[in-house]
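Could you have a look at this structure, given as structure tokens, before my questions?
Missing here is one protein chain; the remaining ones are kept as they sit in the complex.
On to chain A.
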């Protein structure tokens, strides 16, 4: 039997190429995931302990007052201590805002705790000196010697940048200032731990609410935390690996089913000469095993090479990438999964193949009749799963439970796959009929549906990828609509320029409107009222201006002032308390006092909003005090903010607005969309390999038939075209079905996941994206036929007729 096995493997090597390709891609995918996450993990964890490397203990989770006490005690006692945490503050240079919010951490004045990697300059020697992150400094145009102002209002501190450092992405910050300066930003400061050089007893006394642990323990905990984060990403990636492998299994199962059907006579002949059923089954399973072993080995090699290359590539932009390495466990698991998927996928076809009767070899050769039919039990099972899955989906929508939705989705999809042998040929006939009647199309349609199960499996492999991609794209687009509404609510204005203590120049609105990326700008008139000697700009809003996003009303009734939370917080404490308690604010304009009722909110910058009538009563001669801006779609947030900051700074005004946040959130959604589509693309590629494979193997099978057609007058071009039409039909049907199911799944997903949080969620189909996926998948199906079609057309009729 060994001779037969080896000879048959040699003989059929070429036919196994596509199936092995599916396994190679799947295994390589696992390996690349392992290499990338390994490198990310080692890179990120490498620096985790740096801030506390110089001390023996760490005080974790201290309260605000405890931090202050600890830091003071250390200063008095002359031993090292450093706060691990950050404050989020705006940064200005020469009155111009560089960023709305930068993370500021501590740099110790004690050399023992100066953990940052200095790239240029020196460490700070006093409270008014600072370190800046190299990359952030570069993007904001800050260099050594620049004096920047951190924070706003009374807490603002001017510091000179004396050194540039390379910040790690975990535990790093944009700016580092000594504790004396950092503690001024108590409004936004959050300290998670204090690196402690003193005695543990003293720490316990000073911070009874905190816990003291050794630096080693703390570092281990930090690294574990980072690892967990990386693990979550790895698990998410493995989910896509599983999808790709599932598609791969479909392709492999189909390949074996086709190959075995073609070799039925060989099998029967073997049975005739005395090979038992068991021996035959063993032989073909050994073939599958050999294929799995070879393909998985190749997958390991390809994945390893690709992983190393990717780690190198990512390292160009992302400094914190560690070295590429692969744990033996991960490699072993990838290999085992590849072999198991191959052998598992070959299992069923093997059973069917070895059931052949020895007599089959003796029957006259009437051609390979590989017609397979959908069994009745299969149909019943398919309908049952489909109905059951749909019912579960309906339940999940009604109860917004995610696990039920996942179970229902999986069940319904399996139902569709089981129904494939009936559904797919019917759709192929329908689509083929719509395309027109010519002989080439008739031939293509006929060929595409003659083996329903094979056609269905081929379509199913592509269906998986298209369904998931469409569902994810539509789901994200729908969530994005919900996010949009939420964003409009939170950030009604893209940018605001608000006067602080002097009116704005009259032409500022015009100059703002002329800035690149500004869609519209409107100037608001108002008066600079004073509250306990503090200047508060009040602007009048008659009707909702067009620059405001969403439906949120910003206008106010007469006698009411709309104040932002920030503005209230910046008022003298007694006034602020009265605002919170009585909802009243007394302002002085033109020497007269007036009390206004207060509404609070946020999103319109540092000015109070009043009605035009109220303003007229306060000040008969209002002046421009604010410019509200709406950004054009797709404007770069950094550029816009830089340009507006320059104008605002020159006018002595404050810059606010939500465009930066909005862009950041959209960027996250875009990155997520890109990542998911990119990962699913691998499953689609495997499916296309499957289509090419099915067509390629069918060509071998139809050699005589094609020769007959050619003899009767089918030209080479017509033959190629009919093959192309067949591939296109298959991919189009899979794509149409996948798009439809994907949109349904997305609707359910949005109802269940977003509907649980937001009322009245609709579905937004990203028409262009979905269309792009559909067109790409269909055309790729066409591309998959190029090689098989050429091969089929090359055979001369005489040679084809001589084929056995």
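We adopt the following convention: a residue touches a chain if its C-beta (ideal position, glycine included) is under 8 Å from a C-beta of that chain, and two chains touch if they have at least 3 such contacts; residues count from 1.
In the analysis below, contacts and distances are computed from a predicted model.
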Options "Uracil phosphoribosyltransferase", "Putative ABC transport system ATP-binding protein", "TatD DNase family protein" or "Ligase-associated DNA damage response exonuclease": UniProt name of the undisplayed chain: "Putative ABC transport system ATP-binding protein"
Hidden partner chain, touching residue among A:63, A:438 or A:546: A:438
Full-complex contact with the absent chain, from A:15, A:485 or A:704: A:704
Selected from A:46, A:522, A:616 or A:801 as touching the chain missing from the view: A:801
Sole residue of A:211, A:327 or A:717 that reaches the chain not shown, by the stated touch rule: A:717
Interface residues of chain A (partner: the chain not displayed): 364-367, 369, 371, 438-439, 442, 446-447, 449-450, 704-705, 708-718, 796-798, 801
